[in-house]
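This report refers to the structure that appears directly beneath it.
A single protein chain has been omitted; all remaining protein chains appear in their positions.
On to chain A.
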Amino acid sequence: MSLQTLKDLLEVSLTPSPTVIILGLVFCVVAPILLHFLYSTATPYTTLPSVLLLGPPGAGKTALTTLFERGPNQPPNGPVAKTHTSQVPSSIELSVNSDDPSTSYKTNLDSEGATAKKFLLVDTPGHPKLRAQSLVHLNSAEPTIKSSLVSDGGAKSKIKAVVFMVDAAALADGDALPSAAEYLYDVLLTLQKRFHSRNGSRAPASMPVLVAANKLDLFTALPAALVKSNLEAELGRIRAARSKGLLDSGVGQDEVAAGEEGDWLGGDGSEKFSFAQMMEFDVDIDVIGGSVIGDGPGAEKWWKWIGERV
């Protein structure tokens, strides 16, 4: 009996009927695709989460990057490398203690025997002409950054958090504040638009933002609370100016209504802007002070913040 059915089956499969041919063709086309997806998803280690480091030029982004990287194994020429204006983004691989995020970046996780969680810290250039490239990464609902940006592979890495670095000492004297705030405004607006551009009912993952007030080791630096209030005031001013300003070229008359809604940062109708208003869009903003060099508060708090979020 069983032998008979087997024989029948074989016979059917070998007769040149349309169904068999179609089935065979479908198999030929689908199988490689299925295999591809099977294998491409089965390689989890290629997609480390990443933390994006933004901020105006001269804030200390690259310095922080080198500080974290050189943390565990201090080279003899000091923990921080000398840095200059960046032109291209760069990323470094860091690992944080997954059991206890508050472990200092200086501890060597290998020797401690702790379980490490790896992530990429992506340092971006702050020059205004190069900002557009960094902001592109935040545009989509699921912000990703191509790791091929720096290394080969082409796998996309998910952005878990954004660190916006400002120079607290420069914020005190006027000129630096507007440019820093303008950049922060663009970043927050991009994140807010991301919330609007969701497809389906699923809200995009929340995006924590850390405003890292750097250079607190300097005498002239503003404390973190003052940095926060200054930035909020400036952002409010920018928001007001943009709403009064001219339309962007390319915006047609009929699109005016749509355009205006998208460009208002934070809660509608509120007089003053505060970071808390961004909670509405799942953007959680913290302001923490610290210093990359000198004997200030150091960078431990930032590290802890990042560690908790990756």
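The definition used in the following text is that a contact is a pair of C-beta atoms (placed from the backbone, for glycine too) under 8 Å apart; a residue touches a chain by one contact, two chains touch by 3 or more; residues count from 1.
Note that contacts and distances are computed from a predicted model.
Colleague: Under which of the names "Signal recognition particle receptor subunit alpha homolog", "Peroxin-7", "Serine/threonine-protein phosphatase" or "NEDD8-conjugating enzyme UBC12" is the non-displayed chain listed in UniProt?
Modeller: Matching "Signal recognition particle receptor subunit alpha homolog", "Peroxin-7", "Serine/threonine-protein phosphatase" or "NEDD8-conjugating enzyme UBC12" to the record, the invisible chain is "Signal recognition particle receptor subunit alpha homolog".
Colleague: Among A:91, A:134, A:277 or A:291, choose the residue that contacts the chain missing from this document, as touch is defined above.
Modeller: Considering the complete complex, A:91 is the one touching the chain left out.
Colleague: Please identify which residue in A:81, A:116 or A:205 touches the non-displayed chain.
Modeller: A:81
Colleague: Which residues does chain A use to touch the chain missing from this display?
Modeller: Interface with the chain not displayed, on the chain A side: 58, 62, 65-66, 69-70, 75-77, 81-93, 120, 123, 125, 127-133, 148, 150-152, 154, 174, 178-179, 182, 237-238, 241, 244-251.
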